[in-house]
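Below: one structure in structure tokens.
Note that this complex is displayed minus one protein chain, with the remaining chains in position.
Order of writing sets the chain letters: A and B. Residues in each chain are counted from 1.
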Amino acid sequence: MSERSIDVDLTRSSSGQVVKERIYKWLLFACAALTVFVTVAIIYTLARDAITFFDLVPAAEFFTETEWFVRGDGGNFGVWPLVSATLIITVVSAMVAVPTGVAAAVYLSEYATDRMRSVLKPALEILAGIPTVVYGYLALVYLTPALQAIGIPVGTFNLLSASIMVGIMIIPMVSSLSEDAMSSVPDSLRQAGYGMGATKYEVSTGIVIPAAISGIFSSFILALSRAIGETMIVVMAAGLRPRMFNFSNPLNNLLSSGQPMTAGMVNAVTSDATGGSATYLSMFALGLTLFVITFAMNLASDFVAARYQEEYQ
Amino acid sequence: MTRDQMTDPDSRTDNQATDGGRESLANNDLEGSDPTTDPLVDSSIDVDKSAAPSGSESRTVIESRDLDVFYDDVQALQSVDIDIPAEQVTAIIGPSGCGKSTFLRCINRMNDLVDAARVDGELLFEGKNVYDDDVDPVVLRRKIGMVFQAPNPFPKSIYDNVTYGLDVQGVDGDYDEIVEDALRRAALWDEVKDQLDSSGLDLSGGQQQRLCIARAIAPDPDVILMDEPASALDPVATSKIEDLIEDLAEEYTVVIVTHNMQQAARISDKTAVFLTGGELVEFDDTDKIFENPEHDRVEDYITGKFG
Partner (left out) sequence: MATDQRTGDWYGTDEAVSRLRGQAFKSLCLGATLLALVSVFVLLLYVANDAFRPLSADIGWLLTFAASLLLPTLGATGYYYTRDARAGETAAIALGLPVVSLLLTGGVFITLEHIVTVYQWASIVVALAIAAAVVFAHGRVRTSADLERFIVLVAVPIAALVLIPDLILSLPMLPTEALALLGSVVVPVAVVVGWFVRRQRENDRDGAIAAGLTLVVAAAGLGLAPVVGLSPFVWMLLVVVTAVPVGLYVESVVRRGAGTAGLAFPVLVAGGVIVGVVVTEALGFAGPNSWLDWGFLTDPPSRTPEDAGFYPPLVGSVMMLLVIVVSAFPVGVGAAVYLEEYAPDRGWWGRLVDLIEVNIGNLAGVPSVVYGVLGLALFIRQGGLGSGTALVGGFTVSLLILPIVIISSQEAISAVPDSMREASYGMGATRWQTVRNVVLPEALPGIMTGNILAMGRAIGETAPLLIIGAPAVVRIAPDSFTSKFSAMPRQIYTWSSEIDAAFQHGVLAAGVMTLLVVLLLMNGAAIIIRNKYQRRD
């Protein structure tokens, strides 16, 4: 061993090393901070052009009127027809996805053998990886004619087949998030149930689902937010014709075409409207509305999910 | 407190500054001033070593003064004062949760990696408070090697594991020679000399731990900290590690945390007993601690009345 120096130098390593470390740290921080910039940029750009839009179109018209039609650069911009179509899509797709997704989650988490799970989970992952343009194509070219073939009088473009497809699209989301919530229910709770003489069915429905309910709920919120923002399926299968909700014949709304908010945005940008016109700018107003709704739903889902994590961690 | 003390040492302010030079270290090496240059490890067991009361003559390398450590609001160490002598084995024993690992990790500031940890008081290494603002923990750790509880070789070749410290510290030199030397000192050379390019993870647990020791001594640190280095190993591997530690103490200052009192009695020159609450109850020659401790609580612990 070499002779020990009494005054060891424990201070900084070479200044180059320190500077280098700092540079890397700040570079990496910049990468992370970029995501904040993205959020700010979304809000800023949407809000700025939405404000210009409201200079051209009175906010009262946008928020209260029930007619949306676009003719060249102008038209009438009452948002309710678009909102009603979005709501129809959301509700019907939830009716498809929520029961199916939760049932799939219960099966995967409580019943499936390891072998079954090793087949079903990747299959659901594949389902989640299919591009929405493909779902839109399936709805337009295969599902709608199939519905017509079994005697449901749907038009070529209709909200029903679009909603069903959106529902199928979000099933993997509901099932995988709900399954995560169910499998994080501690086994001791299940054991306690079995110890009381409960059957597997009673344990699943009476103990596991209630215990995981906030996680399941947060998966619903996320999936619905996904449905609200879904674009290609509705553009391709639901059509681009805005139609106000028909209260006298509610079922009829499903059979005919409609234009949800996302489709309205695509329509505004792919139409021949000139930049800066009310039609073009309506895209930003719709985008802002959509962003606020989905962002709020994501936050709500975080909040609900955080509650269940607190309970079991 | 932020986690960036690694690169931002100046962010730590919660300790008193000391201006270097403490008298206590003026005493020069009294023993081992002519260290053996032969790196070859002769693994005969020196049975009487633990009986040799040599502590009082040795130079102090690490000393703590009034050292408190908190994890958030929980106090893990209570005003610890200790003088750790050079080139001897100092064992730290105590029941689990008594703060012995915390103390070890204070020495090379591994606690910096835990955001919740806060250190008050002084911990001097060669007379310099390691918690001074101008101390770079990276430089400190280059002088104080560490071996962890579970063997944790990198998923790299045996050779690259041993040279890792040299690489990151930018040490020049004949790496082949250093690797051979470190592996010999860690009593591993003969077992792995034909497979230096194979992964360190292919070795058995005991070999892995010796590889970690070789890795720690390759950059030639002044002190080696060991955090229960044998607790994850079987008895045969454990005894090899123990032999190794005794040999290492001829050249290095070794501080070892262990929950195994027999182990401490076998290999250490000095023993520190921490008891619940992070209090250093007694620190003395190992024989004294195990044969005739001053405090009843220490005697109770050693005789197995609690712990």
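Heads up, the rule we're going with is that a contact is a pair of C-beta atoms (placed from the backbone, for glycine too) under 8 Å apart; a residue touches a chain by one contact, two chains touch by 3 or more.
Since this is a predicted model, take the numbers as computed values, not measurements.
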Identify the residue among A:Leu56, A:Leu87, A:Val134 or A:Leu189 that touches the chain left out of the display. A:Val134
From B:Val192, B:Cys212 or B:Leu244, residue that would touch the chain that is not displayed: B:Cys212
Contacts of chain A with the absent chain, listed as residue ranges: 13-17, 19-21, 23-25, 27-36, 38-39, 41-42, 45-46, 49, 99-101, 103-104, 106-108, 111, 120, 122-127, 129-134, 136-138, 140-143, 168, 171-172, 175, 197, 199-202, 204-205, 222, 225-226, 228-232, 235-236, 262, 265-266, 269-270, 283-284, 287, 290-291, 294-295, 297-299, 301-302
Contact residues on chain B toward the hidden chain run 1-4, 6-7, 108, 110, 113, 115-116, 138-143, 145-146, 148, 150, 152-155, 164-165, 167-170, 172, 197-198, 212, 215-216, 219
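One rule holds in what follows: only the chains that are shown with their structure count from here on.
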Which integer distance in Å separates the CA centroid of chain A from that of chain B? 53
Touching residues (chain side chain B, partner chain A) in the complex: 4, 6-7, 9, 20-21, 25, 29, 32, 35, 86, 125-128, 130, 132, 134-136, 138-140, 143, 220, 222, 251-252
So in the complex, which bits of chain A are touching chain B? 1-2, 4, 6-13, 18, 21-22, 25
